[in-house]
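Showing subunit A:
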Amino acid sequence: MSEVFNPQILAFCCKYCAYAAADLAGSMRISYPANIKIIQVPCTGRVDIIHLLKAVEDGADGVYVAGCIEGECHFVEGNIRTRKKVEYVKEILKELDIEPERIEMFNLSSAMGPRFAEIANEMTKRIIKLGQSPVKNNKGAK
Partner candidate 1 sequence: MIIADRKPIEEIFEMIKEFDKILIVGCKGCVTVCNVGGAKEVDILAAILKIGRKKKQKPLQIDEKTLERQCDLEYIAQIKDTVNKYDAVLSMACGVGLQFLAEAYPNQKFFPAVNTKFFGGATAHGIWEERCAGCGICIVHYFGGLCPIARCSKSLMNGPCGGSAEGKCEIDKNVACIWDLIVRKKMEHERLDDLLDITPAKDWRSAKDGGPRRRECKELIK
Partner candidate 2 sequence: MNDMKSGSRLEKVLKAGHFAFTGECGPPKGANVEKLKEKMSPLKKNVDAVNITDNQTAVVRMASLAASAIMVSEGMEPNYQMVCRDRNRLAMMSDILGAYALGIRNMLCLSGDHQKFGNHPEAKNVYDIDSMQLISMVKQMRDKGEFLNGEKIDDPPRLFIGAASNPFADPFEFRIHRLAKKIKAGADFIQTQCIYNMNKFRKFINMAVDMGLTEKCYILAGVTPLKSAGMAKYMASKVPGMDVPDHLIKRLKDAGKGKVAEEGIKISLEQIEEFKQMKGVAGVHLMAIEWEHRVPEIAKRAGMLPRPAV
């Protein structure tokens, strides 16, 4: 019998849109996987390349950044700049022979509770398919 893989997924969510949407999903009683560990940031612009890399280094199976819809960032351009950082980290992962799909960026508004849950489900499914991060210590946890 195969063991169920419970992926560890980190989600950097901006306070003004993504985190608010997460709250809304909660009050709307829409469930989303418990694997998602949310980290609130004032703006996705606060998320830097090093944060994404550290997450991967420390064994996260997947990492995503969720911010405001492009053009509607509370801090004007933070989300657009971070999209470029996410693209850069994807390139790095490719060079390291790690699936670039483990990292992603999403955009949504604070009113989109259901969308927040949808994203969480989508990433979880994706990571389960990809399997455990190749960076995790292979001794111990299976």
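The candidates were selected such that all candidates are chains of the complex that A comes from, given by their letters.
Following the convention adopted for this analysis, contacts are C-beta pairs under 8 Å (C-beta built on N, C-alpha and C of every residue); 3 or more make two chains touch, one makes a residue touch a chain; residues count from 1.
Predicted, not measured: the structure shown is a model, and the values here were computed from it.
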Candidate from this complex that touches subunit A, chosen among 1 or 2: 1
Sites on subunit A touched by candidate 1 in the complex: 49-50, 53-54, 56-57, 92, 95-98, 134-135, 137-138
